[in-house]
Each structure stands twice: as structure tokens, then as C-alpha cells.
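Missing here is one protein chain; the remaining ones are kept as they sit in the complex.
Chain nomenclature is as follows: A and B, assigned in order of appearance, with residue numbering initiated at 1 for each chain independently.
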Amino acid sequence: MKRVLLAHGDGGLYAAALIKDLFLRHFSYPELGKLKDAALLSSIDGRLAVTTDSFVVQPPFFPGGDIGKLSVCGTVNDLVAGGAQPLYLTVSFILEEGLPLEELEVIVVSLADTARSCGVEVVAGDTKVVPRGQADKLYITTTGIGRVDPRLALGAEHVRSGDAVILSGPAGDHGIAVLSCRKGVSFQTQVVSDCAPLNELIETISPYFPALRWLRDPTRGGVGATLNELAESAALDVMLEEKLLPVRPEVRAAAELLGLDPLYLPNEGKMILVVEQEAAVAVRAALREHPLGREAEIIGQVERGTGNVWLRTVLGGTRGVEMPAGLPLPRIC
Amino acid sequence: MLSGTELAQAQQLLALIKKKLTGPLSIMEVCGTHTTAISKYGLRPLLEPLRLLSGPGCPVCVTAAVDLDRMIALAGTGAIVATFGDLLRVPGSETSLEQAQAEGADIRIVYSPLDALAIAADNPKRPVVFLGVGFETTAPAMALAVKQARERDLSNFYLYSCLKTVVPALHALLAAPHGLDGLLLPGHVSSVIGRRAQDFVASLYGVPAAVVGFGERDILLGIAAVLRMIEEGTPGVVNAYPHVVREEGNLLAQKLLAEVFDTAAAEWRGFGMIPESGLVLKTEFASHDAALHFDLPHASVLREQDPCRCGDVLRGAISPLDCALFADRCLPLTPLGPCMVSSEGACAAYYRYDRKKGVAPA
Partner (left out) sequence: MCIGMPCRVIARVGELGTVEYCGNSREINFALVPQAGNGEWVLVHAGLALQLIGEDEAEQLLALLEEFYAERD
């Protein structure tokens, strides 16, 4: 089996071969092939949005995706949540010496395919190799550049009491999919990661952009943490309805098994939308037209308050939804 | 999530209870998983003026400071330390397992002690210690792991046992002045020890109690059963979780526990020493006993933070909301006591779900 060698990162013949035989074969942007020190982009009309994110997911392959796909989705979704249309991506790999080249290729293909599927060009890249043991297989950093959509005015300052909170699909899939293959807690599950780029989904609701106030992808910390951030920055409360919160039965079951709350599990293909109450039902219907929004639900609303998140339970009780402290750890108590 | 039938039953029970409940009564949920569930289901405000008080059934919360220190010290010995996620962030006198991990300790979160056994088999040259915290529900898995370690000659597998048993704690709780009108008994401990073993709660102390499951419907059923006994003045110990709990419990599990463990006096936070409430490995399993194999600190430098009232919380004397430190100086990231640290600790549950912050919308 061929493996990544330290020499692949030294800038010499090995490095050139890796670029030519692997990266250039799968990334098609013409600028990239010229192997210049900097990619020159055509001029972009409008304001720019830039975001960067590093991906260290353990394990790199999980049900429903891999670190390559994830590194595109994460950055694309951050641009979308920022009200921008994603255009370009740069990709930086840190590889551990000894990583099988076959595995690297699967990840690169997955990354390239995902970028292509959402219309984003990979325009620049870099590779470094660190000695065995100094990294865990590989890490990927992507930087995304997008054009700010002039039709959108997003931000906590636009959110008003009475606005509806919509979740684009069931919560917690990615968290359970990744936890299921962790050492020590391993179990088999039908749950697959929801990892997906959401630019197209959000584009489908463009007729309702004037009613859209706030967008955020609930990744780490899940829906619970993301809504706490909203409540705090808007200085308003959010009231969720437990019976409306979409969670797949198998995710709920696995979360129970591990002593975790789906509200705090990470998602990689979901968006929380705050929209004017009058448009909520129409936005939900529009989201449901798209395969990635089929199970979208209005999960609650913004209310006057002081920056807290609440949940009305199925029995009609009201309890707080706190900011989580630390990573969700499987527990038995 | 509740099935449709269960939801209907839960609503029916809630209505019954509300109708019957006139004065303030105090019922203790002994088990920490109950505490968390009750808060998470939003039941406390719904059931007012009923006061639901937390009890000693949170294994991490009642673990003595010296035991926490010794478990954290184990992580510094170079051994692989396997444990449940529950323990990772709990602070000892000076540090936590999470800190120790950042400093290079090899800590593995597992779902079962039997997974730790597999780690021992994979790493024959390194000692593997399982940190054994829990009650009768969890103890059988640890007993089985130790027994299998001996059978499979995995001499590098060790258990550090802080295991405790619930019955002596109930005696300690009820023998002292308490002001409790009823108890909700732990359903999963009861699946091992059986309902009958807890009859003394009513027969000896005159306190009505129910063995209770963990869903919304199950908890309301238990409360309704206890309220009925209070109203009738006929204390008993009712099995409100009959599809899981038997009269005699699981005899094989009890036999296994007796085969592997001796009982010994154990220190409980909030209660002090309780006779025969700890489970320690029998001498024939001494070669797997981490307490004997490793050189561990004998005393803790940890002093209970003077104003911390975890002890009162664990005895049901106060609600976390009555503690002046709660949500003020004692917070999830800077906890002053174990009830705020453990994910099923009463203070952590109240902080997450029941804290009065601003005004809850109607």
C-alpha cells in the first residue's frame, strides 16, 4: 500500500507528483493547474464574504460522509448563513506521515465532488506532511469566498418578537453518526450524517428573502447553543415547542442510549431560519420542496425577554434550554 | 419520546394529581436520573405546590473527595484509565481527569466496563484501570469485568471501586430527621435488587414510596401512587414500574455481586460514613484491585467549600434554588460542589432546566 511520506511535503519531486497525480486530477479549476503562488480571480460584483474553518473530525470517515465532504459543507454553509453565495474555496491539508494514499484520494474525490455539486471552485491549495504521531491522519482547512446577496439583510438586530424559528430538518444526525464510530462507545446505527451544502436549499426560498431575518447552521453545540447565541445577541427570548422539534426516532434513541440531548448534538446539513411570522408557513412549504428541507419545521418563536431560550414540553411544562458546557460526553448516569 | 397512548396517560395522570394536590407535600426522587428527567420534562413547575426534592442517588455527587483525588491520581501513573463520560470533568482537589488528559494521561471514555476489558486485552503491557463509580445497576457489569479478567488471565486489568449501595443510604436518610412525605425509588437499581428489598421504607420508617420508571408517564404514575398512599394514610412500597422491576430483582446479578464484592463502610458526601454501603473487591480478586496495586494518596487536601450546601441538597434538606451560591458563584464552568459538576447532579439539572432567569413566558 502506498502511503504519504514526509517527502510528499518537501516541495520536491514527490510533492510535485502528489499535486499532479492526485489534486490536479480531481480539481478542475484552470487557475489551479498553473501552479502559481496565488490564484487570480475574476472581479466579483458586490460585497465579499470570507470565512475559514478547520476540520479535525475523528474518525475521518463516518456514516454519510467524510472529512473531505465535511470541509466543503462546513465552509459553504457558513457563507450561506452569512447571507452570501459561495463562489470559491481554498483547501489546505495537513497530512500525517503514513496515511494511505488511497484514503487520501477518496477524501480528495469526495471534497472535489461536493464542491462541484454546489457550484464552488477550488482555486488554491496547500499540503504539508507532519511526522507520524504528530497529527491524526489528516486535517483540512478550507477558506470560502462568497458574494453577499444584496437581497438579504440578516442579523440579530433585525430579529423581532413574534418572528418564527424554523429548523430545516431533524436535529442531531451528524452527532450520532460520528459518535457511533468512536472507540469505546461504538454501536451500529442506521443514522447517517446530514452533512450537505445548503446554498441551493436557501436559494429555493429566495422569494421570501425580504421576510428572512437571521440564518445560522447549528453545528457544534447544536440547535440549543445556536439559539442561545441568537437570544443573547438579540436580547430576546426564544420559545421552542418540544412536540414540533424534528428528531429522527433512531437519533432520539441513540441519544437516550448515550445520555445525550439531541438539542445539543452537532448538525452539518441544517439551517435555523428566523422569519417574519406571516411568512413562516410559506417558507416552511418552500423549504419542503427541496430534498434537503423535506422535514423542515417551525419549531418555535421569538418572544420578548432577556436573552433566554425556553422549551415548552409535551406535557405543557416550560423549562430552560441552557448553553451546553463542553462537548457532549456519553454517560451512563 | 412518549407514544400517543403514554402521552394520553401522562396527561390523565397530571390532571388527577393536580386535582388532588391541595397542600405542599415533599416527595424525594432518590435517583439522579429521575432528578434530571423531572427537570427536563418541565414537571417541577407543573406540579407545584408539590415539592420534588433530589436525593443521594447521583453516584458522582456522593463520591468522597478523597476518592476523586485517588481516581485522578491513577491517571498520573501511566496506566490507561477507562471510565464513563460522567467522571471526566469532575474536579478533585487540584485537577480533573480532563486536565490530566491534557497533560498527557491516557484516558478512554467507554460505555461498558467490558469495553475496558477489551482495552486491557489489546494493551497487555500496560495496566488498565476502570474507575468504578455507580450503584447496584452498574456494579454487575464491573463484577463481570473483574471475573472475566481473572478467567481470561488479563492481569493488567484493575478496578478502582467506589461502588455504593442504595439500601444503607436510604436507612441513613430516613433514620435522621427528614420531613419527607414520600419517596420515588430508583427503577433501575430496583431491577437488580427488587421491590421487596425496599419494603422497609414503609414498614420501618412509615414513608410511602413507589419504585418508578423514567418516562414522563412513569414518573407521574409513581407520584400519583405515592400521593394516594399519603392521602389514605397507608404507607407501602408500590411497584409502579412492574414491567421492568420484579419482587426479588435479578437473583443472578445479586449472586454475582456477592461473589465478587464484600460490603464495607463507605464515605458519602453529604452523609459521612455509612456502614456496609460500599462494595470492595473480595480478597480472591485482590490482584485486580487498583486500590491495592497502586500507591495512591491517603487523604484529600480538598476541603468542602464552606458555604457549599451539596450535602443538604443530597439529603433533600433544601432545593438547589435555596443555596445562596447557586447560579451566583457556583456555575457549570466554575462549580463549587459536585452537584453542579455531575451531569445528573441536582444543581446541574436545576441550572439547566429550572433556573429562574428573567421571567418565563406564560
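Everything that follows uses one rule, which is that a contact is a pair of C-beta atoms (placed from the backbone, for glycine too) under 8 Å apart; a residue touches a chain by one contact, two chains touch by 3 or more.
Bear in mind that the values here come from a model prediction, so they are computed numbers and not experimental data.
K.L.:
Which displayed chains make contact with the chain that has been left out?
P.N.:
Result for the missing chain's touching partners among shown chains: A, B.
K.L.:
In the whole complex, not just what's shown, which of A:126, A:157 or A:256 touches the removed chain?
P.N.:
Only one of A:126, A:157 or A:256 touches the chain omitted from view, namely A:256.
K.L.:
Can you tell me which of B:73, B:144 or B:317 touches the chain that was removed from the display?
P.N.:
Residue touching the absent chain, from the options given: B:144.
K.L.:
Using the touch definition up top, pick the residue from B:28, B:87, B:159 or B:192 that touches the left-out chain.
P.N.:
The one listed residue touching the chain not shown is B:192.
K.L.:
In terms of residues, what is the contact footprint of the unshown chain on chain A?
P.N.:
For chain A, the residues touching the absent chain are 180, 186-191, 248-250, 252-254, 256-257, 259, 331-333.
K.L.:
Pick out the residues on chain B that sit against the missing chain.
P.N.:
9, 12-13, 16, 19-20, 30-34, 57-59, 84, 111-115, 134-135, 137-138, 140-141, 144, 166, 186-189, 191-192, 214, 217-218, 221, 224-225, 228, 231, 240, 242-246, 250, 252-253, 256, 344
Assume only the chains that are shown with their structure count from here on.
K.L.:
Taking the complex as given, what residues does chain A use to touch chain B?
P.N.:
183-185, 187, 237, 239, 247, 249, 252, 258-259, 261, 303-308, 310-320, 322, 325-326, 329-333
K.L.:
Which stretch or stretches of chain B touch chain A in the complex?
P.N.:
Checking each residue of chain B against chain A gives 1-2, 7, 10-11, 14, 32-33, 39-46, 58-60, 82, 84-86, 88-89, 108-111, 115, 119, 134, 138, 216, 332-333, 342-344, 351-355, 357-361.
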